[in-house]
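Removed: one protein chain of the complex. Kept in place: all other protein chains.
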Amino acid sequence: MHPGIIFFLVILGSVLFHIFTPWYWTDIASNWGGMDDTITLTFWIGGGVFVAVCLFMVYCVLKFSYKKDRKAEYKPEDKKLEKILTWATTLGVVALLAPGLVIWNQYVSVPKNAVEVDVMAWQWGWQYRLAGEDGKLGTTQVVNINDDNPFGINLDDPFGQDDIMIQSDVINLENNKPVKILLRSVDVLHNWYVPQFRSKMDAVPGIVTYYWFEPNKIGEYEVLCAEYCGVGHYAMRGGVEVQSKEDYDKWISEQETFSDLIAKQEKLELENKKIVKNNNFLLNKDIYKEE
Amino acid sequence: MNNNNEKEQQSTTHKIGIYLWIWGLLFVLSFFSYMVDWYQFQGMLRWSLILFFMFLKAGLIMAFFMHLFWERYALVNVLLWPMTAIACFIFLMVSEFKYTVFTRFFYFVVGG
Amino acid sequence: MSDEYENKTGYQAQSSESITSSSIGSGVATDIDYVRPAENAEQDLYHGHSFITKWIFCQDAKVIGVQYFLLATFTGVIGLVLSWLMRLQLGFPGAAGFMTAEHYYQFVTMHGMIMVVYFLTALFLGGFGNYLIPLMVGARDMVFPYLNMVSFWSFFVAVAVLLASFFVPGGPTGSGWTLYPPQAILEGTPGSGMGIILMCVSLILFVAGFTMGGLNYLITILQARTRGMTLMRMPLTVWGIFTATVLAMLAFPALLVGSLMMMLDKLLATSFFMPTILKAGEILEYGGGSPILFQHLFWFFGHPEVYIVALPAFGIVSDLISVHSRKNIFGYRMMVWAIVGIGALSFFVWAHHMYVSGMNPWFGFFFATTTLIIAVPTAMKVYNWILTLWRGNIRLNVVMLWCLGFIVTFVNGGITGIFLGNVSVDVPLSDTYFVVAHFHMVMGIAPLMVIMGAVYHWFPLVAGRFLNETLGKWHFWLTFLGAYSIYFPMHYLGFIGVPRRYFEMYDSPYMTSAVGMNEFISTAAFIVGAAQFILIFNIIKTLKTGKPAGHNPWQANSLEWLTPSVPPEHGNWGEKLPVVHRWPYDFSVPGSREDFITQTTPPSDVKDSKVEKT
Partner (left out) sequence: MSDPKIEGFDLKPGFSGMAKDTASDQTMFKGVHWGKAMMWIFLLSDTFIFSCFLISYMKGRGSTMVEWPNASEVFGLHVFGVDVPLLLIAIMTFVLITSSGTMALAVKYGYERNKKMCGWLILATAIGGLTFVGMQAFEWSKLIHEGVRPWENPFGAPQFGSFFFMITGFHGTHVTFGVIFLFIYAYKTFAGHYDEGKRGWFTTMKGDYVEIEILGLYWHFVDLVWVFIFAFFYLW
């Protein structure tokens, strides 16, 4: 068989594979449809270029394969053609870049009414924290983390007392309500990723990162860790349950707040007559005061 | 390129005076930059003085001690253009550390 | 020692004083063949006499090039075997009984590092660079042969240290080829003890060795070209290797600094990259560092590194396409400027690998823009390749097949690169199999196609014999069709959302939908890997029994084919250095007797031909 025909079949196969593939996006469940649209646009433009370039190559191979008496054309440069191609490419690139930047602008600008969810990652698991009635999350420190204070909330931060603590790898979210995911990690890099929401961001120890989305489809989703974090990376899963407002309100009212936990602990301590004191924490607090 | 040179023709060296001048200037500039610390200037004044003296000293060393002033433009340009990559790196890292320290301060100390 | 030098009369060490010495009459300029006299004095070469100085500690760039080639191929085969083991686990979980998650991650890491740095970089720059640069620019050897030798042996030690890490307690590092801290040096990642330290040491050695080699390549190209060889008459191969070397000289420092700082974090417990860390209920001694800093350093190296691999491939493939379609490369000037432009821009795009890394989110705008700007010169190169084929006289031999395979895979990988470079499109796709498929297609398979094409093209020069064409065709079709069917479907795993670097998917819905495809991909990977041994068999077979090639078997124009002896001897050019009169792409010039005019053909020999560009 002529090599050109095999190359043609490869191109044809690629296009057919793309059309008939059973493997494609999971159904989107967030507001980031714009990302899907940009991908589709990139597919049309990029895929078009791919097919055009490859078919042209196949044409050349079929038409101009070696003949002893033929002489190739001698034409070192064609300024006009090169100019046209440059500008056409530039135009295509701009057409792809512009929507991409617009959506990125939305991605980094969080709406005002977004619910903040503090996602804490460690090797290898997740837990979540929601703001209490004051609507604000308390500040945290990795050094504060211990059995009594699993999230490392600064004890002197008034906003932290009523924070709702979800010590489970599954979180419930309210449907059609924007969520700002605040990611932090206590050890290595992680990434809280739900394919159906299309969005992701690394959790980096030492800083807090964020992204946002608005779930718009009730259901249960699997959370995957998408940044390599050591040997348990593949097993680091979590879950999201998107619920209607009523279900969500019911769920949230059943959760424990930080002050509940402290009260519980104090009761326990009184019983055991033990004083829990975190020297580490006090020491560090002084350092940060100086800043 | 410079007049002394054209007169000397065969010889590739320069008058000793120019080296002594630059040498002296470097001492004076070093002294000045030391004085920046001595008088404990702060803020933008300190920064602009530090950078000014630094670049002046670096420029003098490169131009005269390393002979770049007398080198042909081909070499000079090859050496200086890559610095734009460094400049870009510095510029971006400045905004990166500002962002880092902001998130640290905001989420670990101040809150709200 | 002086008797070991060939003290020909007139040979002089290259020094500043000798440049201004002799003089020449003025009336010569009227001759149309006139090329001004040599600026550089002849280079003294050290000719080895014993086996050791001739073949082991050898200062001949051609031998060093072959040494680089063989050692890089050796490490490449190790990388290939590692990839088999990985695919075995992914396609048929549990089939390899010994495979634990630790092993899997160690294999992933070593496969990535070996293939990118110790295989592709070393092969293109160390292998092809050493062999071809002096020949193509018309020099007798590299300008600093001794340094060149040390460069190879540093690389050798670097590889030895790298391989040694397989045998230390804890095994090699399993932190992914990006070596991101903090996990790279913390318990919980395999090989976080000796493994990562040896990795850093090996990288530092590699960088040191490569710097020595790189200085040689650059100075040879810039300062030791033969008479008449201007920069704009150099084959694009040399342009690609040259620009890649410049990138390497400026990008490897960031890797060196990053490795050094990580080693200090590990050994001295400094906190460059280490913030406060809670591990197994205990606060570690670290505090205040920034993991993202390492990522910036790494990718400031890492992105130019992509082009260090790609640019030589671009250059080489341009030459191969031109020679085998008997047509000048279309838009040579544009090709050169595209190579240089891509190289320069590659220092301003590094953080497009970090869109979801938690860096300052506003960087996304800057890096998406610069990244997509790179698409323009890259697209121009692709257009020019296919326009070179257009109205050519294409020899459909094995070399050309590899080039065509390169065009298909490279365009495919380039297009998916536009997905990943465009910041918001990257968000759903990054860290999924889409990324794996993309970079394997664009900087794994595509450059590999070029390497293979180059091997079939230049083997007659290096060994004096042709490789077997039939075996070559089997090799090509198995590799191309196999590799394409590995990586093309793999993109769609990424669309589903299957993340990278998963040892196993358990019963996750993403796995169940992709089981069949993973089995298919793994099977294809085994076949493609095995197909590479056809080449090794082919080389061994034809080394003794292949068809003798003779002089300039492809009827090419560039200087490497015009040496007095094939294979070229030490010193390359015999008594006199060649004099260059034209660019290397004068194929099928109207009015000329043959369809090629070599670079050394003086204008007076081809008076009737209508040469447009010299």
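A, B and C are the chain letters, set down in written order, and residue numbers restart from 1 in every chain.
The rule is short, and it goes like this: a residue touches a chain if its C-beta (ideal position, glycine included) is under 8 Å from a C-beta of that chain, and two chains touch if they have at least 3 such contacts.
Predicted model, so just to flag it, every value in this text is computed and none were measured.
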item: Absent-chain contact - pick from C:V257, C:V462, C:L478 or C:I539; value: C:V257
item: Residue of C:T75, C:T226 or C:N468 in touch with the missing chain, whole complex considered; value: C:T226
item: Candidate in contact with the missing chain, chosen from C:D31, C:E285 or C:E594; value: C:E285
item: Sole contact to the chain not displayed, among C:V108, C:L123, C:V143 or C:A184; value: C:V143
item: Listed residues C:S271, C:N397 or C:N538, member touching the removed chain; value: C:S271
item: Hidden partner interface residues of chain B, rising order; value: 1, 5, 8, 11-14, 16, 19-20, 22-23, 26-27, 30, 33-34, 36-38, 40, 46, 50-51, 53-54, 57-58, 61-62, 64-67, 70-75, 77-79, 82-83, 86, 89-90, 93-94, 96-98, 100-101, 104-105, 108-109
item: Absent chain, residues of chain C that touch it; value: 1-2, 5, 12-17, 19-20, 22-24, 29, 35-40, 43-46, 143-147, 211, 214-215, 218-219, 222-233, 249-254, 256-258, 260-261, 264, 268-272, 285, 287-290, 293, 296-297, 300, 580
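Keep this in mind: only the chains that are shown with their structure count from here on.
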item: Pair of chains joined by more contacts [C-beta pairs], A-B or A-C; value: A-C
item: Chain centre separation (chain A, chain C; CA means) in Å; value: 33
item: Gap in Å, rounded to a whole number, between the CA centres of chain B and chain A; value: 42
item: Sites on chain C at which at least two other chains make contact; value: 290, 292, 362
item: Sequence positions of chain A contacting 2 or more other chains; value: 141, 206-207, 209
item: Chain A residues within the chain B interface of the complex; value: 136-141, 154, 157, 159-160, 182, 184, 206-209, 288, 291
item: Residues on chain A engaged by chain C in the complex (per definition of touch); value: 3, 6-7, 10-11, 14, 17, 21-26, 32, 34-36, 38-39, 42, 46-47, 49-50, 53-54, 56-57, 60-61, 64-67, 70-78, 81-82, 85-86, 89-90, 93, 96-97, 100-101, 103-105, 107-108, 122-123, 141-143, 145-146, 183, 186-189, 191, 193, 195-196, 198-207, 209, 222, 224-235, 237, 280
item: For the chain C and chain A complex, residues of the former touching the latter; value: 101-102, 105, 174-176, 180, 182-183, 186, 188-190, 275-279, 281, 283, 288-292, 325-328, 330-334, 356-358, 361-362, 364-365, 368-369, 372-373, 375-376, 379-380, 382-383, 386-387, 389-396, 401, 404, 407-408, 411-412, 415-416, 418-419, 422-425, 427-432, 477, 481, 484, 488-489, 492-493, 495-497, 499-506, 508-510, 513-514, 517, 585, 587-590, 595, 610, 612-613
